[in-house]
Structures are given as C-alpha cells and as structure tokens.
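Just dropping this structure here.
The complex appears here without one of its protein chains, the remainder shown in place.
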Amino acid sequence: MINLASDNVVGASRVVLEAILAANAAPEASYGSDRFSREAESRLKAIFEHDLKAYFVTTGTAANALALAALCPPWGAVFCHEESHVADDECGAPEMFTAGAKLVGVPGVAGKITSGALEHVIKRYPRGAIKAVQPSAVSLSQVTECGTIYTLDEIKALSAVAHAHSIPVHMDGARFANALLSLGCSPAAMTWKAGVDVLSFGATKNGCLACEAVIFFDPAKAADFEFRRKRSGHTVSKGRLLGAQMLAYLQDDHWLNNAKHANAMAAELNTGFKSIAGVRLPWATEANEVFAIVPRRMADAFTKADIAAASWYTESVSLPRDEYVKADEVFLRFVTSFQTKPEEIARVLDVARTA
Amino acid sequence: MINLASDNVVGASRVVLEAILAANAAPEASYGSDRFSREAESRLKAIFEHDLKAYFVTTGTAANALALAALCPPWGAVFCHEESHVADDECGAPEMFTAGAKLVGVPGVAGKITSGALEHVIKRYPRGAIKAVQPSAVSLSQVTECGTIYTLDEIKALSAVAHAHSIPVHMDGARFANALLSLGCSPAAMTWKAGVDVLSFGATKNGCLACEAVIFFDPAKAADFEFRRKRSGHTVSKGRLLGAQMLAYLQDDHWLNNAKHANAMAAELNTGFKSIAGVRLPWATEANEVFAIVPRRMADAFTKADIAAASWYTESVSLPRDEYVKADEVFLRFVTSFQTKPEEIARVLDVARTA
Amino acid sequence: MINLASDNVVGASRVVLEAILAANAAPEASYGSDRFSREAESRLKAIFEHDLKAYFVTTGTAANALALAALCPPWGAVFCHEESHVADDECGAPEMFTAGAKLVGVPGVAGKITSGALEHVIKRYPRGAIKAVQPSAVSLSQVTECGTIYTLDEIKALSAVAHAHSIPVHMDGARFANALLSLGCSPAAMTWKAGVDVLSFGATKNGCLACEAVIFFDPAKAADFEFRRKRSGHTVSKGRLLGAQMLAYLQDDHWLNNAKHANAMAAELNTGFKSIAGVRLPWATEANEVFAIVPRRMADAFTKADIAAASWYTESVSLPRDEYVKADEVFLRFVTSFQTKPEEIARVLDVARTA
Partner (left out) sequence: MINLASDNVVGASRVVLEAILAANAAPEASYGSDRFSREAESRLKAIFEHDLKAYFVTTGTAANALALAALCPPWGAVFCHEESHVADDECGAPEMFTAGAKLVGVPGVAGKITSGALEHVIKRYPRGAIKAVQPSAVSLSQVTECGTIYTLDEIKALSAVAHAHSIPVHMDGARFANALLSLGCSPAAMTWKAGVDVLSFGATKNGCLACEAVIFFDPAKAADFEFRRKRSGHTVSKGRLLGAQMLAYLQDDHWLNNAKHANAMAAELNTGFKSIAGVRLPWATEANEVFAIVPRRMADAFTKADIAAASWYTESVSLPRDEYVKADEVFLRFVTSFQTKPEEIARVLDVARTA
C-alpha cells in the first residue's frame, strides 16, 4: 500500500525511536524536569538564536490551543485564515483552552491571508468597545492548510498589522521544517525576526511519534504556561518521552533532512501531475503537500492500485474564484513524508497516466 | 542513585519499548483508528469479561478529567476523597474539562472514604435544589493517595450509595494493577461487578511510557467522548504509539507481573521499616507505596546516600487522629516499581538502620 | 434632545412601571416562583397557542446565551448571520455560556441568511467528523441587525434546512413585537408553526425596563435550564420584578400597541428620508429601524440640533454589493420606540431637509 493521505500515517524515524529507547536507562525527574527536555530547550535556543521558553506536548492541537490560551483572554478574538487548522480541524480546542475566545476567520485564496484583509477584519472589533470581543492574537499557519507558504515579507507585513494593533503573532508550524526548507532561510528569520511571538513547532509529522513544542520568544508571555499545560492534562509524567524525541529530532540536522526529502518527493509528484492532462493543481506545491483535482476514473484507479490520498473539500473557500470541482472530478490531497520513496511517487504517477 | 520518589521516575519496560519500535513498520490510520488501538480495546474486553469502550490518552490527568467530564454536567458535583489526586494534584483539570463542576471532598482516614461519610456528604446536595450543584459522580482512587486499597466489599458499599442516588462511579486506577494484585481478584470483580461504571486504567506507572485508558463499561456513556478527547488535544495523531504500548502491556500478563514485583518490593521495605525503631508507618502498605515518618537524621542519611524519596504532607488530613509528624521528624513516601531491585530495598533499609 | 440612537435609551412605559409598583404589596416566593411569573408564563401559553416553558431574565444577551447553551454542547456550532447580535455584540456570551461552542457566520445581504447559504455552510461541518465542531443550532434574528424582517416562508425554509440536519432553530426576538406587527401574523405563525424551537422574546426595548423571556416550545429542551440560569447569576431573587413587567407588557395588547406605534414612526421617517436628495437607505425599513447614508453636513446638522442617531458600521458586509459609504458621508441608524413622538420625526426630517 502507498499511503499519502497524510504525513501522520507513518511512524517515527529510526533515529527518533532509538533515542526513545536510549532515554530509558536511568531514573529521571518527572513532569518535564528531565535532562532530555532541558537539553532540547537549550538546543532550540541555539537553533533559533534567541532566548526562549519551550514546552513539549504530544499533539499539535494541544500546542496551538495552549499557545493561544496564553495570549488571549476569554473575551478575546484570534484572527486566522477562515479554513485554518485552528479554526476548522481542532473541534473547538482553542475555544476550550481560552475559555470561550472567538476565532475570527479571515478570507484569502490558497489558505493565506493578506495584510489588507487582516487589517480590514481587525477593525471590526474596536479596542475598548465592550460589546465586541477584543483583538488578542493573529494566528498564521506555515505551511498553510493548502500546502502553500508565506514569504518572509508576507509574514513581516502581517506581523506589522498585528503589532500595530498591539496584538501578538502566533505561528502554527505543524509543518515548520517543510516551510523552512522551502524558503531556505534560518529559523530565526521565519519567526521572531519576522515578528512571530509564539510558535507551535511541529515535530510529529516530520519524524517523531508524538512531540510538538510551544515556543515563546518572550519568556514573560509564558508565565502561567505550566499551570495551563498541567490542568489540560498535557504534562506528561515521564517527560523524557518528549525530551528525547525532540533532542533526536534536532540533532545532526535530522529534522531538516527529513523535511528536505519530503519536499523533494512532493515536488516530483507536482511536476509529474502537471504533465498529465485532466489534472489541475489549484494551489502551488510549496512544501510537502500536493492538491490535485483529478477525473473520477483516475481517483478510482488510485484506489484500485492501493494508493491512498485524502478526499479534500470541494467547496473550499480557498480555491481561486474561477476554479471548481466538477461532478465527474475528485479533489485529492497527497502528503509526502520523510519516509516516502521515489518509487512510490513514480508508481502514483504511472497509475495517474494510465487512467 | 536509588530513586523511589515516585513510580514515574523510571522509564518504560523493555517489552513496551520494543512494541513501540515494532509498531513502526507500516502506515497506519491516524487518530486512534490504527489496528494496535483496536486490538488493545479487544484485549481489554477479554480481560474485563465485559463489553466496553476504551480510549487511550497519554496522561492520568487527562484520563480522569475526560472520564469525569463524560459523567458530569458543569453544574455537577463529584464526590471524592478530600485528598484524592483528582481533587489536589491535577491543577483543576476536572474543573476545566467539566466546564466548572465542583469536586466535593469527603473526609476519611488513610485516603479512603466510607459509605457512611459519602451518604452524609451527598445529602448536602439535594437533587433538584436549583441553588446546589447536583450529585453527578463518585470518584474512588484504587490505589488511594495513601497507598491503601479498598476491599471489594467497600467498593460495593460505596457504589451502592452512589447508585442509590442515581450517580455513576468512576475509579481512578492510576495504579490499578497494583491494587488488583493486592486484592488477588479479577479485573471484573474489582470494577463493574463491584459497581464501577467508568475506569481510568493506568499503565504509565507500571511499565509504559505514556499510556492510560479510559474504559466505559456502558458504551452509551461514551457517546460524546471522542469530541471531548479531540478538543482537549488528547487525540494523538500517530495513535499507534498508544495502541502499541497498551497491547504490549496487556500481553502475557506483563502488567500483572510488573505490579507483582513492585508490590513485593514495597512489602519488603515495609517489613524492614517495621523492625527499625523510630520509624512509624501511619498507613498500611497494601500496594507499591510505603509512607514512613522517620527521624530527620535518617532522612538526611538517605539524601547523603543518594536515595530519593518524596517529602509528604505533614498536615495530611488522612493521618490517624492521634498521629502527627514531630518537629524533628520527616514524612516520606517511597514508591517501588517494576524496575526496583531487591538490593535497592536492602540498601535503603541498611541506611535506615545505620542512621 | 431627540435620542433615536437606540430603543434602549428610553425608560419603561407607565403601564409597566405601575405594575412594578403594584407588585410590591405582599410577600412573594423568591427566585421565579412568584405568582406574577407564573401568570406571565400562562399568558404566554395563550398568546402562543402552545404548551411552553418560559423563563424570565433581565437582558437580551442572557436570554440568547442561555437559550443557545440549552441547545448546544461545548463542541457545537451555531449557525447565524455573520453580523448578527449573538455573533458580534455580546462580547462572546454564547461562547461563555456554552463553554466554548463556535458561532459560525453565514453571509447574506441586509442581515438575512438564505436557506441556500445556510445549507452550504452547515455542510462544512460534517456530522460525526471528530475534528469538526458539530452542527447544533441555527439562530435567526427577527428583526435582523439591519432592521429587516424574515417572511414566514423564509423562516420556514431556514427551519427546514436546520431540521433536515437535525438541529433546532433559535430565534433572537429582541424586537419580536416589531417584527410581528410588520408581518401581521400571529405569534404562533412566526414561531413554532414556522419551525422555531426556542425563542428569545424581548420586552425591554418595547416598554419594559429589563425583561426578556426565554421560551421553549418543547419543554423537554428546558430540562436543565434552571441550573444554567442560576449558575450564570440570572435567577433574580425578587422575581416579581420580572413577572410583573411581563404581565403588564402582555396585558391589553400593550406590547402590540407599543410596537405598532414604533413601527409607524419608523415608516414616517423612512418616507421622509426617501424624499430627501442625498440620503440613501441601503436596507428596507420593515420594523422600527431606519438606516441612512447621509452627507456629513447633514449628520453635523443633526448633532447641532441635539438629535442623536447611532453611527453605523461603514464596512458592514450586509450592505448591497454596489453600495458603500463615501468619504464625505456618514452611516446612521435611527431607532424609534413606543415613546417616539410624531413631532420628533417631523423635526428630524426638517433638519435633514434644511441641511
């Protein structure tokens, strides 16, 4: 079977698994005070070239919801793309963790919001107007839900709007490494240098089993974080599980190499699809995701060939205005990972061509 | 170093670790639909001799809070021992997950509540009195926070009181296996046969890295559970991590053997302490925890010998009425685990005797 | 001063005030068990020609938030117009009372959603998809935030969509009487006969001081309501205050007569404005609100003449596509009430014409 439905259908990398094993030799302090977690935080400081506080949790939903809760009061508004993961795919976790804040959707093609649209929407929530929830955070997804990437200038422009309204910027970096490789810049450049205040730094999809970091570039914003993490049940007792994964992930450019490979596989698939008549790619392939509108008989051929992709939302508001999925077409998402093999991509393209 | 501060300072067992590794071979469905999780649920059905729904999460706090939230509306009351883990050690997680329910402490020596005390306290919250939070669940810890065990008759009596008031019974089984071995009964006998409706089935402390199950003996009570788990960020994407741990834990009596060993080590420590003048054991050692009031110079000797125990609450209301910790004494908790070695126990006793 | 900024800038009617006074003669049971509240509920049953449960509260925000909380779990989605009062003007009260549900905005001109748009948006939240908040309620404003009215056919069509998705319909009737008079139908026709399940029945704006009713046409849906009201602090101890207002409001068609007058005043203002060059009315005047885009110098003239109107949102997404407020224009809302005098309307038009 070739499963490209998501990058969470694969397991962890051998490197990460061996680190989990190796971390079992000796007793360790519990609840995140283990030396693996402490070292991983130090390593992140070096990688991001900045002082920071890093907290490890097992899921991206927890990372995002905890990060937003640290920034946003119950009467706050979080501005995010209207089809972003925090808005649409976390079953209301941000609302639960913030005790009722409102996620305000900003429209935009290809999963990206523009600084103009952001400015326009923020203005609908005037500072100090008691009846209105108060602007409290902007949340950007890098990579976006459409597999696209914000350029550094775009991030800077969005941060500038946020900061002009005195609100911090959160980046949902579930696929942070894939975005970084795509831009070819430093972690610092894509985050705090571009105005990002808090980062959900994903590792699970790109080589770990269950490990994400919430990173605060301003430690003061993290003051209450440990209480929030504990009372949401996200303080793992044998914290070495998380620390060891993260350390291995960051060591010897493992994370970058994994993402590099995944992106290359997606690029190959993208190139192949472009040469096949009847396939349309509504969004640019900029990281490790390829979205393709294909004839239904091609989708059937994939299924028959035991190739799994994810059915995507035919009514996505992120589609270009003039693009839509016809009755005899299917909208598919293919996600490559550090484990995807070139021959798998070749096979997918073969099946596509034949269909 | 000999670290007996808790049973979460050790890592996972080799058996469990190898299962995590082995589960990495192939792609798997995400979010708990993997075959390891499904098989683990089947295995639990067999072990508990009952139909059930089992959901896996990474922490005991998540398991307890999610279980209580499934039973209890925001205006509900959960009756539990006043020094229970859910009441005192989870930073308000049950309150967060239930959206504001009240944990009502029931007093009792040695961490155990009596059916009389329970009845008395429940009556203070009359059914239908709008101003009062409404009785919604009883939560029992088995093993208790004092390392003691409810007998089957005691569980039955408490369940009878709960059910007479039409409220379900939750068991916090963070050390379920240790209790089971201590009672020498079947899992069924200690749970649904004794009136338990929902169980937090702990595995982390007894051999896993991060794995607990929330088990509903009445699947109807689990109707909304997956939404609750998702929006609290506890639906692990690579769910095989949890399924594989649980499967290995349950296989070949691994869980029972681990607990048997831990309990035996605690019994040995208990017997040793009893023979040492100046050491008082306020609570019976019935599972894998030994609580000892020791002279301060003995505690210092432990520290010097690199033996770690946990400082316990000298003002615990679970102490017998005539027992208290004097100024020159220290209250310590020693927790044994599947990894504790007989020579470590011997060493602790040696140091104690010498001091 | 002529204050038409809102219908809550006036006090209560003489009839209502005298009823508050008269209700003070004797001791009464507290917390809503007084005979005035009971009689008011009976009266509502007669008026709505249906069995129902009615609960009285002091504010419209409380009525809406409590009604939605009764229908919607924390992981629920409430579909409402994207500029509706529940979405934009209650500082997140529905989110607080539901413990985190999501208000999903549906677009539509003139403050009204269409059944097509509703259907389209509901589909984005598939039933049973764990990652998505679950469709739980549709909330309609009658009168809308733009002063327009849903016809009976429109309400029926929207209810049909909601019910086809197994979700109940809430009507925010803060200006219920004004809408009813406008349609000229019975209270039953505009509510349960058209598919409305729960109604926020406003009385404050139309003659009371602080009184709204939450009305459940299916008493089963109200099962937990009294707990919700109590724990949100909305169970008034001297409940006669609410019961007496509502009784007086309903007696001798007082509520209908008040609304009739208010609507007539708005109609007069509307007619007048239409004859004045430079004034544009982007939305039809169908109840007691007139929205006018006027030259800035006219707005200044109003201010100078001590005439107060509310500044409206120039960037409202409810405006017709081709309509916008120019730099030298101002967008104003005029709301008439049971106390508005014909000579006040005449004066406003005079000032407008002269400007």
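The letters A, B and C name the chains in turn, as written, and every chain counts its residues from 1.
Definition applied: contacts are C-beta pairs under 8 Å (C-beta built on N, C-alpha and C of every residue); 3 or more make two chains touch, one makes a residue touch a chain.
Quick caveat: nothing in here was measured; it's all calculated off a predicted structure.
Per the touch definition above, the residue from B:Lys102, B:Arg175, B:Arg229 or B:Arg333 contacting the chain not shown is B:Lys102.
Within the complete assembly, C:Arg240 is the residue of C:Lys53, C:Lys193, C:Arg240 or C:Arg333 that touches the hidden chain. Counting the whole complex, the residues of subunit B in touch with the unshown chain are 74-75, 88-92, 95-96, 99-103, 105, 120, 123-124, 130-133, 313, 315. If you put the missing chain back, the residues of subunit C touching it would be 1, 3, 6, 8-12, 17, 20-21, 23-30, 57-63, 65-66, 90-93, 95-97, 204-205, 209-210, 227, 230-238, 240-241, 308. Even with one chain removed from view, subunit A keeps its contact list with that chain: residues 31, 73-75, 99-100, 130-131, 134, 224, 226-228, 230-231, 235.
Here is the rule we use: only the chains that are shown with their structure count from here on.
Residue numbering shows that subunit A and subunit B use the same positions for more than half of their mutual interface. The distance from the centre of subunit A to the centre of subunit C, each centre being the mean of the chain's C-alpha atoms, comes to 41 Å.
Averaging Cα coordinates per chain places subunit B and subunit C 51 Å apart. Chain contacts: subunit B has residues 227, 230-231, 235 touching two or more partner chains.
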